[in-house]
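Dropping a structure here in structure tokens format, bear with me for questions.
A single protein chain has been omitted; all remaining protein chains appear in their positions.
== subunit A ==
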Amino acid sequence: MVLPALLIILVVAFFPVVSSIWLSLHQATVTNTGAFVGLENYVEMFQNDDFVEGLSNTVIFTVVSVGLEFVIGLAIALAINRAFRGRGLVRAAVLVPWAFPTVISAVMWRLMFQDQVGIINYVANALGIISQPILSDRTLLLIAAILVDVWKTTPFMALLLLAGLQVIPGDVYEAAKVDGANVLQRFFSITLPLLKPAILVAVLFRTLDAYRVYDLFWAMSNRELESLSTFVYKAVRVSQLLFAQGNAAAVFVFVTSFLIALLFIKGFGMQTSAGD
């Protein structure tokens, strides 16, 4: 009974990966596999400025946004981990940014960053924070993209951490209080260790998600901000002269994502047992 679901996944996802690897070792085009060239596509890919820029943007974006999301998300989760009036409203507000399509969020924020009608551009200008239109500068665009990502997914991070917090039994804290542990001691020796599984799951999910960033960069920067995924998309779909290099980049994303997951599982001792 599991077979149909498994077959679909195998045929549509795993088979193409093998195919991607195969294509990346050839001088491939959309219509034909071409001559075997070994790792040449990978060498050329690393010499391609767009790829290098995409890689560096992706790494900066992932590290900074996931870092911020974790710290802010944890603070929010700790704050709302109690019964209070208006809890439903807060939960709904948390979910609204999460539920939006990323491209639509990007379009909405692009309107607010825009230099003629954008409220953020207006305020930042009035306060003297920026001296040029946000959308015309790549560094500002990257900062803006991080800001949008933090806005969109911090609540989700908070939600996952909150679910983890609610599993921690209250009497552990009572016992620690009796033993005279202060707030900070309780946080570092009870909350953090017991929350570790939830933290690892949430951070791994978010890291792999941020690492694949595509929609946000594509729609917000009007195709100007490069990421690994936009590089693959452009090479494979827009300028098909780069088809082989695009495949190499796709395999690169696949392998590095796998390594990131492995790092979390082995390095941080994450549990992957699929229940019983």
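In this section, a residue touches a chain if its C-beta (ideal position, glycine included) is under 8 Å from a C-beta of that chain, and two chains touch if they have at least 3 such contacts; residues count from 1.
The definition used in the following text is that contacts and distances are computed from a predicted model.
Participant: Identify the UniProt protein name of the omitted chain, choosing among "Putative murein hydrolase (TIGR00659 family)", "Cysteine-rich domain-containing protein", "ABC transporter permease" or "Acyl-CoA dehydrogenase".
Facilitator: For the chain not displayed, UniProt's protein name is "ABC transporter permease".
Participant: Out of A:25, A:74 or A:251, which residue would touch the omitted chain in the full complex?
Facilitator: Result: among the candidates, A:251 touches the missing chain.
Participant: Can you tell me which of A:83, A:99, A:127 or A:183 touches the chain that was removed from the display?
Facilitator: A:99
Participant: Touching the missing chain, which residues of subunit A?
Facilitator: Its contact residues with the unshown chain are 1-2, 4-6, 8-9, 12-13, 15-17, 19-20, 23, 30, 76, 79-80, 84, 86, 88-97, 99-112, 114, 116-117, 119, 122, 126, 151, 155-156, 159-160, 163-164, 198, 201-202, 204-205, 208, 211-212, 214-215, 218-219, 222, 228-229, 232-233, 236-237, 243, 246-247, 250-251, 253-254, 257, 261, 272-275.
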